[in-house]
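A single protein chain has been omitted from the complex, and every remaining protein chain is retained in its original position.
And now, subunit A:
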């Protein structure tokens, strides 16, 4: 019974994610007439599409059709990293070598992990992807903050879209890395995981909200 409750709550997050995905796509294309922050707008495009596609997949294939999630979740780990890596690289506008190095390192790690991947241990693998992703994203975030204070312009952080993107991603990954790593063990030891996975889902909601705010700041309404 209790498991069912957590499962229902988990399903509600899936629906929520789809709604967020639709909202993000809607804002992205509806408010494209006059763009205040062209760079950030272009940078967030892959993310917006990933959220939309992810939301649709989770609801249709995972929740309704009960398709095995292992393949999608593992692929999602890679896509999520590529999208975040690209977003932060475009926001900073430099450190091309670091961008390429991170991409190569992650791809190398990901491809190597496929030799040990199985449906039984896919959750553990995703935990490792999340851990590596968190390290790379934190490096980008620190560089972004450092560059922010080097500039001569006095801009309030609350007015720039990149601030919301960076904070959303940091909260999502920092808060989610431990659940990603520990939940597979929790499942092995306690047989439960849905309840604990909700932390990750909640942080995903916060990230999507921050992304929406950032996207609204980056765009101006159509006249």
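By our rule, a contact is a pair of C-beta atoms (placed from the backbone, for glycine too) under 8 Å apart; a residue touches a chain by one contact, two chains touch by 3 or more; residues count from 1.
Basically, contacts and distances are computed from a predicted model.
> Between "Gas vesicle protein A", "Putative membrane protein", "histidine kinase" or "Glycine dehydrogenase", choose the name on the UniProt record of the chain that's been left out.
Matching the unshown chain against "Gas vesicle protein A", "Putative membrane protein", "histidine kinase" or "Glycine dehydrogenase" yields "histidine kinase".
> Among A:9, A:27, A:53 or A:174, exactly one should touch the missing chain; which is it?
Once the missing chain is taken into account, the touching residue is A:174.
> Using the touch rule from the top, list residues of subunit A that touch the missing partner.
Counting over the whole complex, subunit A touches the hidden chain at residues 141, 145, 148-149, 154, 156-157, 167, 170-171, 174-175, 177-179, 181-183, 185-186, 189-190, 196, 199.
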